[in-house]
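Complex shown without one protein chain; remaining protein chains in place.
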């Protein structure tokens, strides 16, 4: 009897478990039955050849050809084969383009074209083409990315001054362009021409606060990409206003003090020979001053670094004097860069992308409350004073007789 | 207003589900309740039947008539072919005598050289009148002058004699004496004291218990001069009686605990107790639990350590496995080496073991939940390689994992059964060839092979074999939970497990202590092992009578 009671209870619980498992596994979806997309490029609508042909055959649905989104899907089977040593010429990724108006619809349309539905958990970069951004509100374009539960706010956003689709192509068969873009963004410690990466999460804050901001610009030519300057987005319209070139972006980095490394190139004023400064640290403090209706700023930029290239080595007259002179040259160079970017953004474009508004908000919150509604306009009138102090701490592994001792 | 309220009333499905919400747990509760009560009724019945059998015992007294008695004994022993009779005459006086013994159980030397010799050739005729009554030898004379045997009993009934003879004593019958002597000559073969197989240590005593209770208690005694070590003897088994000894430190162990152990052991009601595992299952608190609530060990040093903490050991004749109660989860993850080695490695190994436990029962579940439910929670690069390796596997992760897990379990089981020389070969065939081939054939993915291998290795690092079994079972439950609810299922599984652990008690001691309730003073010897200098007190949770160890 004991035995039967055990087996009966076991049976009952087994049936119960069975029911649970049969009805269960609702949301189970094996990872290999899904496609991971890692990059999205948004451009103005331009129907691709394949799409044209598909539409001719009847593959169409009601839509406006507002934009073309290019989705970069990983094809890990190829990647896996390559790992095993098999020489596969297949690229580790595939780009699928869809033209339409709703981003979500376009991504779901892809499910009609591939057996593995897309999942967005691993989306790393979104690149927006300049045509699209100039005429459309970026907040609307990106709304789906903000809202979706798959896509993480850690995904990075870039602009491209060409067509964004080009940045997702690469010549070499080993690279995944989306990873490459995300990887280059980490190189801030090598060069001061890269903006701190703008993630969707951060972008959301910028959108909400209504201030103007910068996005890193990525360009591409013949399947080779490069980070080249930055795009200026106006806070009010959330549209693209223009681009800053590399040098100007360098100025932005210096002014905001967000750089982690990089260089300053200059020429010795006496000899006209090349000298280069390697940035070890960079710090910028901006103070805001309010005097009645006048708002002014004073930026103090300090940097420590190393003399890394010096073509003047022989015959430099006096040692410490030379270092002073070199520092001076570098300081001038930096000041010039900052002036240029200030002129371009403050005067020409009339936007504040350099964080002056933020300083005002912190230091004079009451004034900020008054001016924040129309800050870009107010900023146009503000004066900015600069103070740049660079100091060369060492000169590398070579001791030039000219600068070694005093 | 009314409309909006109506709109909020859920539809009938919700009401139906709400009934399920109450009915299913209630049904489960009822089922378990029923199992418990059914068991109790059962044990009640068996008590009654036992009493009736005892009443049937006949009493057969020895008559004192040598020939008749001998015949009766012969008749009684007719069923035992290994019982030998040897009749002879005592010394010169010509009294008839006989010895009855079991070949192989009794000490041949002792019988030949001491009993027979002293009775037959060395027997000296004593002053006649003083020691003879009615022409017979007196009992006292034989006992005091003739037999040079250290332990002699007397028996008046055949029923008293038979069990003794059958366990190795020698019965001596002498003409004219109504009682017969039972001479302690048992000399069962026992194993030498060897290193315990199931609990090997690098550093520490090499001694392990063997199957002989006397040897085992002697091992405990020999451990050191300690008069407070109490050994209390019980007999268990209704039909085949075995000795069982409870060992504890008189002035350390809590009296209530000792009484509770005694009470539970007295309640054991079964015809025979072949191994201490039987005892364990009769005295444990909750037999529906997966967790072992009694510790078993082959190591005397471990037993002594436990006794010093105020715990109670139960030794059973015929098995090297000694039970220790009460036990907590953390104790099952400790080894004596934690204390023999210095405290830093001891601590690190202990932490490693906790981590291994975690891996051994959750790793496959986490694998399934990540692969099947949360592709977004794995690092991108790992996700890519998983997709790459899993590409040709046609099964969902749960089936894939089950295939490999069950193969491993079969391998383990097979490895136990195999003769020793074949074992390693089997491991190679099973582990390497099947694993590699399964990956090649696309039945399982490489990542899973790694996960399962790590899991298996981790489960070997659990020092207590029974606890390892627990986690092997739990692993499968965890996998099913993960297959239904992903990470959420794993979390619920963990919570369920913890709920069970905190409810479980071993002889009144909460199984999850000293983790909970918080007893900071006991944490010195929990996940970390503090230097011995700092462990001045016995574990507080044991409520010992003498809490101070040193200083």
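Think of it as A and B in the order they're written, each chain with its own count starting at 1.
Just so it is clear, a residue touches a chain if its C-beta (ideal position, glycine included) is under 8 Å from a C-beta of that chain, and two chains touch if they have at least 3 such contacts.
Here is the rule we go by: contacts and distances are computed from a predicted model.
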{"item": "Chain not present in the shown complex, as UniProt names it (candidates \"Carbohydrate ABC transporter membrane protein 1, CUT1 family\", \"Xanthine dehydrogenase YagR molybdenum-binding subunit\", \"PPM-type phosphatase domain-containing protein\" or \"Spore gernimation protein\")", "value": "\"Spore gernimation protein\""}
{"item": "Where the missing chain makes contact, among the chains that are shown", "value": "A, B"}
{"item": "Which of A:117, A:173 or A:365 contacts the chain that the document leaves out", "value": "A:365"}
{"item": "Touch with the omitted chain, as defined above, among A:59, A:117 or A:205", "value": "A:205"}
{"item": "Selected residue (touches chain absent from view) among B:204, B:396 or B:486", "value": "B:486"}
{"item": "Residues from subunit B at the interface with the omitted partner, ascending", "value": "8-10, 14-15, 17-22, 24-26, 29, 254, 256-257, 260, 326, 373-374, 376-382, 485-489, 491-492, 495-496, 498-503, 505, 507-510, 512, 515-518, 542-543"}
{"item": "Absent-chain interface as seen on subunit A, which is shown", "value": "23-24, 26-27, 149, 152-154, 199-202, 204-206, 208-209, 358, 361-363, 365-366, 368-369"}
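As a convention for this text, only the chains that are shown with their structure count from here on.
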{"item": "Geometric centre distance via CA averages, subunit B-subunit A, whole Å", "value": "65"}
{"item": "Touching residues on subunit B, where the partner in the complex is subunit A", "value": "24, 28, 31-32, 34-35, 38-39, 42, 370-373, 375-378, 380, 383-391, 393, 396-398, 480, 483-486"}
{"item": "Subunit A to subunit B touching residues, read off their complex", "value": "1-2, 5-6, 9, 12-13, 16-17, 20-21, 24-25, 27-32, 34, 36, 38, 74, 76-77, 79-81, 83, 119, 121-122, 124, 150, 152"}
